[in-house]
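Of the protein chains in this complex, all but one are displayed in their positions.
And now, chain A:
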């Protein structure tokens, strides 16, 4: 009965949070898996049975009890998952959670794994196909899957381990950066190690039906959206904080029009953020599809918000400004940042899913380089200037206003505000500025250098004829131009940054072809490899600095963040690339008088790289 109840919960997760026939294929045959009975009732029943077994000295009692406790603990997941009080972004209450039943579950499964079963007497996993036909069943009748016992136990153990970990870590989140770190590196990055149940459960645990975050009474999707935006562009964003009072001097009709437009764009923004937050618990293939769909959503958001923020400033002088007095469009800048980040994820995740053929790899890295450059420019320029503009506003504009005011209530109120700004907001703005410069920008800048170093290595491979990026498949029945645009289709509708044309790509790619003679090709190859090596050395140094930053900075990363693994994998990819460059340099030096000999004896082998963004193209004998 306990197992039936657990199946009922799995079906609930499957129907509401997973993709039927993708993540999971449910065959409930319209049977009722005790949907009307609470898990607590069955947990109590199991407790009573355990007591009965103990009293009656049943044979193999320890095994039976362990089995019952595993089932009971599985049901406790349903009974407690939404009631677990997570201290999300609540620094004051450091209440530790009682997650003992997860650790008990792990130990009980371990106990069962040590028991030897006589599987010859266990009935085969069969469920009459005739009955399946008779029942309400939309699937082709099939023999039930025969899952080996140890596989099932390992799977159950992994459920307890994964769920316990993501609950415990969620409870430690004290800042928005920690939330992002948790979502990106402790949930998304290892998502293929999560069982399908754990993935679905995470989504249930993370965003609740009432749109609260981890069930928090304080944080829901609406205020989380503001927090996420200001986490990049800094606090005190005029358009996000009490806009209504900024509009109070306007005519009623104008104010109402603007407020109604504001509510619309805010809702759109919340929709976009919700879309992105639902990606984390999905399987890696579905994530790609959601990110692709998200590009259209975020591109549209950018258009809507840019127009709103510019109109607001141009017509009514409302909105954040750079220190120079121009409108800084803070929210639009956050949208643009998020959009380019998604564009890069969608592009570079394709390596992990093995979507790209060797002839496409240069294109992907080239476009990745273009996006990373745009992202770095955006962070270094606009985003930095937005925060500096806000600091300038608090440090000079408000004190000047106070000076001009005559003594009175208004002056005192402004003084109070000024004090709060200096004590609370300014340190927050400085912290955001520092994090953006010392971590975020550096991370993308280093990725950009790494992509470029990789491209130079690939260009060398092309120069000596080991690969030709200007040619498509051997018997292609379509043009390379069609293939170019199909590959970049998900990005094709994006207005800003400009979508590169096939002609742009052609200009780049022809530069990877061999030079006019052996000598020129040799010099160009040596130049490219030297530059690639130097780029890799820079990257290694920068990644070490980033890892040091993460180690020192406890406010922005969760305590056992897998972000370290992420960067260590980049360093390992650098090791592999350096090794490949070393081998290629040796081959070039051995064949310097006739480089064409190399492609007669060697070929390229493409494998997944250590880091998911960096494929491994090694040169191997034919």
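Following the convention adopted for this analysis, a residue touches a chain if its C-beta (ideal position, glycine included) is under 8 Å from a C-beta of that chain, and two chains touch if they have at least 3 such contacts; residues count from 1.
Everything that follows uses one rule, which is that contacts and distances are computed from a predicted model.
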item: Omitted chain (choose from "Sorcin", "N-alpha-acetyltransferase 30", "Tubulin delta chain" or "Proteasome subunit beta") - UniProt protein name; value: "N-alpha-acetyltransferase 30"
item: Hidden partner chain, touching residue among A:285, A:511 or A:530; value: A:285
item: Absent-chain contact - pick from A:39, A:200, A:234 or A:472; value: A:472
item: Residue among A:493, A:506 or A:596 touching the omitted chain; value: A:493
item: Missing-partner contacts on chain A, residue numbers; value: 19, 22-23, 140, 142, 283-286, 288-289, 296, 353-357, 360, 472-478, 482-483, 485-490, 492-493
